[in-house]
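Next up is a structure, given as structure tokens.
As you look at this complex, bear in mind that one protein chain is not there, while each of the others sits in place.
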Amino acid sequence: MPGAVLEMAGVSKGFPGVRALEGVDLRLYPGEIHALMGENGAGKSTLIKVLTGVHQPDAGEVRLGGTPVSVTGPQHAQALGISTVYQEVNLCPNLTVAENVFIGREPARAGMIRWREIRRRAGELLTRLHVDVDPGALLGSCSLAVQQLVAIVRAVDVSAKVLVLDEPTSSLDRDEVEQLFAVMRRLRDDGVAVLFVSHFLDQVYDVSDRMTVLRNGRLVGEFRTAELSRADLVGHMTGRALSTLEQLHVTGESARVQAEPVLRARGVGRKGAIEPFDLEIHPGEVVGLAGLLGSGRTEAARLMFGADAPDSGTVTLSGDPVALRSPRAAIGRGVAFCPENRKSEGLVEDLTVGENIVLALQAAAGWLRPLSQSRRQELVGRYIEALRISPADPDMPARNLSGGNQQKVLLARWLITRPKLLILDEPTRGIDVGAKAEIQKLVVSLAGDGVAVLFVSAELEEVLRISHKIEVLRDRRLIAEVANTAEITPEGVLEIIANGTTS
Amino acid sequence: MTVLGTRTGVRIRRDHVAVLVTLGLLVAMFTAGSIAYPAFGSGQVVIDLFIDNGFLLVIAIGMTFVILTGGIDLSVGAVAALSAMLCAFLLERWHWPVAVVLPLVLLVGAGIGFAMGYVIHHFEIQPFIATLAGMFLARGLCFVISVNQISIKNPFFTEWAQTRIPLPGDMNLTPTVLIALAVLAAAFWTLHYTRFGRGVYAVGGNAQSALLMGLPVTRIRIGAYVVSGLCSALGGVLFAFYTISASGLHAVGTELDAIAAVVIGGTLLTGGSGYVLGTVLGVMLLGTIQTLLRFQGTLSSWWTRIAIGALLLLFIVLQRLLGSSRPGR
Partner (left out) sequence: MKTVTGHRLFWPAAVLVVMLLANVVVTPGFLSVQVRGGHLYGSLIDILLFGAPLILISIGMTGVIATGGIDLSVGAVVAISGALACYMISGQDDQGSVPGVLVAVGLALGLSAVLGLWNGLLVARAGIQPIIATLILMVAGRGVAQLITSGKNINVNSPPYKLIGGGYLLTVPFAVLVAAVVVALAGLAVRRTALGMLLEAIGGNAEASRLVGIRSRRLIVLAYTFCAVCAGIAGLMISSNISTADGNNAGLWMELDAILAVVIGGTALTGGRFTLAGTVLGALVIQTLSTTIYTTGVPPQTTLVFKAVVVTAVCLIQSPAFRAKVFRRRPGAPPPDPVASPGPADVEVRA
């Protein structure tokens, strides 16, 4: 094997309160596709940011062709031959394909851009990578896949030694992923070192030659893809050894299932988000959605609330068929939803704690029927106390609360509407341990009172602790449903995720 | 071989549609005018359009740069009035030579543009508000210079105002038209054949991407406002040539006419898409409406404003429809 084109050795990077990277090594050889694997928070994006010069490492060094370099920024990285293409295409949709490849470095003579030259050279580059697109077409009129390929063409033409692809396949469909892989393989054959970041296990096994696995900011190891089983990979990523192919204990439906389900979804799906799936949730039942990042957990949850409109399937709520085209339709049927992004989709930071708590109730009542002051104070006070929101000041702007308390405010907001179905998307992410336990306890007690709960979390232990039933997702598909009996372990669920065993 | 994306046989692009619609409207209006009023169809009427609207054309060209970056410039009319005022004051009261006054005035315009661009870019003030402040400032300064109208008696100006360049076929044009056309040519060249010009489009398309692709976004964004300030100042000078006077009340509402001309010319108010040639068509369309109303005689001038408003609506809705059917966004 020739020498590594790029080496990162002992790289550490810390942020106030967090060690994001701790002595991580990474080697990229020319002519390979190298996957960078890890769960959320493993340090992948920090590593890429160090590589592209967005962050400076606290320790360790980056060697390019054996020579230590200090990358000062994305522009410098590009000059050194390290180009990055991100998930969201960073090109200009209003310019042509050809111009996007060359903007900022147009061939010019006496300050005058040579358009013919641009078109000719863009055409050549596109042809070389077998991307069949008219260089004169507006980028915005091309599919996302083509835009991604154009971004790659630009990156490769700017500097062709190392190409970093950060989750390039997240918004592509199967055929488009294949096109992308074809281009990646051609680049590999041309001697480019491709660093591929993806959450899709199948894709990683499909295209990569080797992989580096990170966990909690530390290097787990460097592996040849062909020599690492999926179970081992998932084990490395999550830090749990998988007992190989142990029989899963899937027991029958639990007792509470006799009642009419609160929610019954049949073949509900949305293109590019989640493939059609079936789902039933009964009163008093907690259903957990488990899966790795990008598996479609959030997407599935959002469809059940009408936050995104499904393009197929039917939903019945408490026995009545409902068209879930908007959140209002779902709210009217007693569905509540705490979104994954507290700040951008949940909280109105300008409003006070009290206002945020009554917002859903008030929205349902309409502006002309305000809650009376006394009722509002009573409700807000009761839930601030019940959920132990601190500081217990209803007039404090919601932006000043800690993450955990903000989450409790969102929970309170929906609890006062007395929902029949409560959808919680990552309710415990990024909040402290105490608040986390309180929220979990609350969910269990709500279920005890007969509320149906759909619980989405990246943490398997958490899902297992409180769910009666677990829906397992992988690569935007619901692949298994398991009852949560005593025998089910996080490892068992991971095994389903790794092997795709459908029970 | 993979087959992906768009390979269309017909090369009418969406961003051309609005320009074509404007052109069609212009031709239709002209044809209708010529049929109704024989005198309307003469070449001189076309040239008069440029003579009467030369200053607006120059200002609208500057506005095109700003709008292409996704901004807006409300100060153009006020800056134009200020430059005319400054010209008149320096020439008539202080008796400075023309060769000093004109460059100075242009410099002041560019300076105001730079200041607004700087505030907008570095302090993240909305363009609307920053240029509103610029408008207030420039308008106010006009009145600080003089509350009354100043007539310009400088021989250079008076001669310039009377100069007619004869053309074959009994037609003639003014030097103003030549300047406006020169500005147009320069703007076209800048937008389409220089890196700055392409950068203007890129910033308007996606400023974040432009930054990541290594474009000098700061320089481009501020540069657009400098161009606009410069064009406004030049427009003000042309206006002074045209009226041989200056007043703080001149060119009121010109910013609206300029914005309207740019939008009717097919430029997207959200930035990134449009052509300076479309702006020319927009200005001509506005001028043609005025000329038609003048020929018509009984319809009054306020119909111009209503017609401009209706055209604005038409083009905004058109852009909305074209924009929303764009895939991949």
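Lettered A and B in written order, each chain numbered from 1.
One rule holds for everything that comes next: a contact is a pair of C-beta atoms (placed from the backbone, for glycine too) under 8 Å apart; a residue touches a chain by one contact, two chains touch by 3 or more.
For clarity, every value in this text was computed on a predicted model and none was experimentally measured.
Only one residue from A:V177, A:A360, A:I384 or A:L411 touches the chain missing from this view: A:A360.
The missing chain, though absent from the display, is touched by one residue of B:Y37, B:W96, B:F114 or B:F143; that residue is B:F143. Among A:E260, A:D350, A:E378 or A:E461, only A:D350 touches the chain left out of the display. Of the options B:L104, B:L181 or B:L269, the residue whose C-beta touches the omitted chain is B:L269. Screening B:M29, B:V46, B:V98 or B:A133 for touch with the missing chain picks out B:A133. Seen from subunit A, the chain kept out of the figure touches residues 16, 305, 307, 326-328, 331, 337, 339, 344-352, 354-355, 359-360, 362-371, 395-397, 399-400, 413. In the full complex, subunit B contacts the hidden chain through residues 72, 119, 122-126, 128-130, 132-137, 139-144, 147, 248, 252, 256, 259-260, 269-270, 300-310, 312-313, 316-317, 320.
Operating definition for what follows: only the chains that are shown with their structure count from here on.
In whole angstrom, the spacing between the mean C-alpha positions of subunit A and subunit B is 46. The touching residues of subunit B, when paired with subunit A in their complex, are 1-8, 11, 13-15, 189, 192-195, 198-199, 201-202, 204-206, 208-210, 212-215, 272-273, 326-329. Those residues of subunit A that touch subunit B in the complex are listed here as 74-75, 78, 89-95, 99, 103-106, 108, 111-113, 115, 130-134, 136-138, 140-147, 149, 154, 179, 182.
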